[in-house]
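Of the protein chains in this complex, all but one are displayed in their positions.
We just call them A, B, C and D in the order they show up, numbering each chain from 1.
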């Protein structure tokens, strides 16, 4: 069955409220754009160095602020960004520019990486597949500071579970490296999830392809167009990432070591691959539509052939029957003894002739 | 209902008069291009610094000129640009190049930013939605001088109301900053309004999409084509802005501080987003047209099926009836007692056979 | 009515003779390519400085050469370029490279600007609208020397009349400036005329658009295709100009002052605008063709509907009539008293049922 | 017959397992991605200098490692990459970065060339034609070290047989040159094989072209679409190679001599040619689809013509027969002596008239 998902694309209803809320406000004004219910923000703070690690949960910002984390690496994961004063105070604590705070809570923000003197600020879309097999794109903001990485999410995603396990389980090299490696690892986890979206699209293209060949109903055309739209939407989220990471690799910020850039190059390769796939899916959905149209034409041809064959055979025969249904006083054939049989003979001959003709034309 | 707006695109009727008015004239000749009734220009001058502000309205240019505004920031908003001598004298007062004055009154001018030694000159289209739900593009010219920002409009727009309130209400950081920040704030207000146009287009695409699926009348095709044209028109107004602001950020003019460039980067991000949306709308309108054509084909297929089914069933039956309407003297069947019922039996059998055949072909 | 102009595009008949005339000849050979009747060249020489001006006409080259024009600015307008020896001697007088002379008389030459040490050589297409409302592209060559501007035309065009009036009437700043400003003014006049071609195309698109909606005859499709071709042709003449002027602005030639470059920037803006328009017209003509096809499909649908309705209603009714036209001895209905009226009742019921069915399908 | 190959494109089933296997794992984790049965890796080591050569096969890694190959050139061909610990130990022996090892066993890796301080790492797709005439793309990884070239393959391909013969047979200049020349020779062999894929595509296009003209069945449309997909797939494998080699030529690595770069330029030329071909095939497959659609329309036209001719001729004739089948008491014609023959005359005249009409319209 063709997947017939509702696409809320592009989510301009929010945009509308954005316009209504924001127009005329000063830039740098922090106002939450998302559609989540307002609620408290929670901080999940993971601190670690080579030797040990600690995971704490803070419901009060003050507790978090007065805690001293020394020179350990801190991964400060803020879940829930609708609490504007909370974000503002946290931003002040880490000396973040108001424009950065504005983008953190702007859930419609396009992917970006901005370098500031003391920190690097990144916004991405985190893609995952919902239980209804839909591709969901969540806004996520990451700030890389000296020894700290801030992550702002709307909901706690399990995208980073593997990363958390590597820290707690001392797997891989993450415990031996700095905050920039943590920053890379977060990016890597996000980009790895893009492959899931790609895979989901691929499955849908394959099932649509099958339907186009077997059962070219109008609903299939509709689904192809919706797939196209979804590819456009996802492309918009993923496409800029390639360039952003490429610029990060070329950046001269002291926050990212040369060693970590080697790993970023790997992430960059992945984004290139994903963008190529999206490009291919776009061309394939165009081909699908073309194929659908060609199958439609083909069906029309078949319908027309049936009509033509039926009409071409029986209209002349009916004409002959009509002739001998005329009531003229003087129609010698009518009185011939075998006239009726001769007429049948002619009609059968005509019928067979027609069949041969259509056979020759390959319409049968 | 499909919005069936009249598009006066591209407004070459003005162009025509432009050619007739301007051809052969020296460059730098100030001649108003717009279609507004000639009238007096009015100056709304807002002066402010951190401590206080003042808003004055001048109907006479002389009064404005002799006023001393000290080193406060002045926002000189000229409404009405059809009074050519007025513009010329004002231009001379601020030492503006005649080419600049020519562009100020040229309501057909493409968006541009030109840097001169003492000022930066910008032309944009200010988009807003009319009460008839149409997208209107008004010509606006802005000049950034040392402590002054000149704004030239045809009509007083409420696009800048929010900005005015921030000045009078001391909201945000505007009162503490220079003329370049005011210049940025004006740009920001203009670009924020582009989102309204984008939203309007999006709504129209959505309603067209619905109609294509539910009610693919020829008027829908016409509306899709008109939407395409409007996207082209708006793209022409918005597209250059991205590049212009990008160049402004890279500019070395002493008029724009590094701090303000940070804010311009934000505006630049918005223009990138808007251009992406326009690109997507363009592709979506192409898909809509494709879908319309596919639905047309589909309807044709349905019509043909009905015809084929009716004709294929009844033409053979009519032939049989015709046979026994013949007037041959010797037709044994006619005299058989149940001949009539046998014929009915054959015809009903044929009918049922045909129905099965079409059922199998999924035409029913 | 659709404009049904003859397009002599691309004028390869001349190209052919070019090949036949030129192949194997040395480069730099001066051979006239145009289709004008050979005739004498005439020189219209306008000399001026701030204080006075003089216009002279020379039919003999010698007279022109021996004249001393001092350090005034000279605008040497050569009309008629088919007189090859004339061009050659004039070229020698001004020390022009043979390749330049070759291009001056090559009426098929693509727009170009070549910088030499002592002069700048430019070739353009001068567009104007003929009395038959066709767009004509005339070859024009301009050479900027120290104090002199040479202009080579096939026919004397009135494109430069406005410019001439500005010199004689001392309007604008032209009399106070050097030869480079005159060079710019000539370019400006040529590019201003491009707007007329653009306007002409726009009018034709608008009238075609109307016809596509109201009267989609095959001739309209033909006219759309011809419009497309004309846009391609004009694009070929206009497109390179943008880049050429851009390079001229960046040029380091001593012949063009910084001040004049400011004005060239203005011309450049115009060419950008014209190219954008051409691009839009191209997309619009594609949309027109699409719309034409969609209207054709629509008309076909209508034709089919009429056929289907007529056939579906009357074929079954005819079948019923056929039944009771059969000549079986035993057909009880025939002898029933009201049989005839019952049959009419059944047929009318069928008719009404069909009408409802088609109404429900919105085919009526 | 149209080649109706199964395309496993894009192989996301593996991707899926990639996601399931890899997500959350640290980057640089070595995990085999391919679909080959796990098995032992075998090393085929060819060492040579100008004077002699030696080919050895190692089934145990330890034996290979303790062997001293002096300063001869070594071509270490590892066949089988599913044995992860084997790859890891070999990588450590040659001091390779874990990211490199990860890519060596990642059979889905996009073509890439990464330069490290001590080695150059390249991944390509090696194309060959299977016995079923399909294009197979095998993952191959090559590492260029000081005197050694490591090659990692899934299966031992005969692509390098010619190269091996040149070494053993002392043909060409390979024995006199360094490891970088061997590296080039491997690249050259891989790229030479691309021409086979190109040739295979070309043959399929030619056979499809023939079918489109002679026998435009729906299966042909399907095959055209599959060809398109295969071109997209192969383009994805081949396209990046051009750029990669171009960057290698510009590289400043000490590992590649200026002399070898001259040869790489040759390989680069080949990749340009291959990419051009792929581009042309893409356009040709689009043309094929267009042609298919045009042929479909043409067939439809023919079917419709037959129907129209039959119906237009016999429906009026049947009407005439129907007239004289009416049972009115007073129909004078019926009693005219030659009425029957007159009716035949009229019908034959009508028939002939119709035939002329259709002849004139060129429908016959």
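Going forward, a contact is a pair of C-beta atoms (placed from the backbone, for glycine too) under 8 Å apart; a residue touches a chain by one contact, two chains touch by 3 or more.
What you see is a predicted model, and the numbers here were worked out from it, not measured in a lab.
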Residue touching the undisplayed chain, where the options are C:42, C:321 or C:354: C:321
Touching residue (missing chain; options D:55, D:249 or D:304): D:304
Residue numbers in subunit C that touch the chain omitted from display: 10, 12, 15-16, 18-19, 22-29, 97, 99, 110, 112, 114, 218, 221-222, 225, 228-229, 232, 236, 289, 292-293, 296-297, 299-300, 302-304, 306-307, 310-311, 314-315, 317-318, 321-322, 324-327, 331, 333-335, 337-340, 343
Residues from subunit D at the interface with the omitted partner, ascending: 161-163, 165-166, 171-174, 185, 188-189, 192-193, 195-196, 198-199, 202-203, 213, 262-263, 265-266, 269, 272-273, 276-277, 280, 283-284, 287, 290-291, 293-295, 297-298, 300-301, 304-305, 307-308, 311-312, 315-316, 318-319, 322-323, 325-331, 361, 363
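Convention: only the chains that are shown with their structure count from here on.
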Any chain that touches subunit C and subunit A: B
Numbering shared by both copies at the subunit C-subunit B contact, with half separating same from different: different
Averaged-CA centre spacing for the pair subunit D and subunit B, given as whole angstrom: 43
Centroid distance [mean C-alpha coordinates] between subunit C and subunit B, Å: 27
Junction residues of subunit B, two or more chains touched: 293, 297, 300, 304, 307, 311, 315, 318, 322, 325-327, 331
Chain-level touch network, classified as line, ring, star, complete or other: line
Chain-chain contacts as defined at top: A-B, A-D, B-C
